[in-house]
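Of the protein chains in this complex, all but one are displayed in their positions.
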Amino acid sequence: MIDEQTEALVRRLKSIEGHVRGVQRMLEEDAYCIDVLRQTLAIRRALEKVDALVLERHLSTCVTNAIRSPNEGEREQAITEILEIFAATRSVSEK
Amino acid sequence: MIDEQTEALVRRLKSIEGHVRGVQRMLEEDAYCIDVLRQTLAIRRALEKVDALVLERHLSTCVTNAIRSPNEGEREQAITEILEIFAATRSVSEK
Amino acid sequence: MIDEQTEALVRRLKSIEGHVRGVQRMLEEDAYCIDVLRQTLAIRRALEKVDALVLERHLSTCVTNAIRSPNEGEREQAITEILEIFAATRSVSEK
Partner (left out) sequence: MIDEQTEALVRRLKSIEGHVRGVQRMLEEDAYCIDVLRQTLAIRRALEKVDALVLERHLSTCVTNAIRSPNEGEREQAITEILEIFAATRSVSEK
């Protein structure tokens, strides 16, 4: 049984999946490039919303447990992982 | 008959579609949140590659024709649309 | 004599320069980290506005001339450079 929060996330991803198929059809029907880009940007926005919800859950559960744990290593790993995600969504890629 | 370039873009999007389904399964199987985020970031990277290819084709065809056209309005619209896409992928969202 | 557009861009950059000095002071006065991050994000937003204005001018002048030029190499370079800037502001950095 998956919890409600997870079900909501899966529904968002199913909608994104459908949206990706929609862009495939646009390309096959030779849609105007800017219209295609508007749709891929909308898909990226939807993915970012999923990311924010997943991160929120992660901070409230795994990160909280790790930081409250007497095991210093767990805390450091939790912080390292958050910084990894933050760095990965950096806006300006390395040269 | 769609051209090779479009076929390649559609293949990329089909792979992205499969990748999105994969993340759905990860969530259903209660995968570690950071692993989920790593996958959604990989999907976003793949989408950005599609964007770059679509933009390249757009610049080489529609934008080139619009800028070479005697119709000044076509040039201005082509420039406005490029700026719209550039602004939409701004890295820091408005307050 | 620099034109009005350039003067406006230089004024924006002088304001950004002052904003950067402001963040230096915040750090020296041990301001709350999130407040510091809010200011660096505001600086990045201001820089992106400068980028958009510079790109708009570039598209309307250099890119227009290059695409209208009989020299095919000039057109290709103009397109390559726009794609370089677009790729550099990719939102998700490579692994």
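The letters A, B and C name the chains in turn, as written, and every chain counts its residues from 1.
Rule of thumb we're sticking to: a residue touches a chain if its C-beta (ideal position, glycine included) is under 8 Å from a C-beta of that chain, and two chains touch if they have at least 3 such contacts.
Quick caveat: nothing in here was measured; it's all calculated off a predicted structure.
One chain is missing from the display, and on chain C it is touched by residues 2, 6, 9-10, 13-14, 16-17, 20-21, 23-24, 27-28, 30, 32-34, 36-38, 40-41, 43-44, 47-48, 50-51, 54-55, 57-58, 61-62, 81, 84-85, 88-89, 91-92.
Contact residues of chain A toward the unshown chain are 41, 44-45, 48, 51-52, 55-56, 59-60, 63-64, 67-68, 75, 79, 82-83, 86-87, 89-92, 94.
The rule is short, and it goes like this: only the chains that are shown with their structure count from here on.
Mean C-alpha positions place chain A and chain C at a centre distance of 27 Å. Computed centre separation for the pair chain A/chain B is 16 angstrom, with centres defined by C-alpha atoms. Counting partner chains per residue, chain B shows two or more touched chains at residues 41, 44, 48, 51, 55, 89-92.
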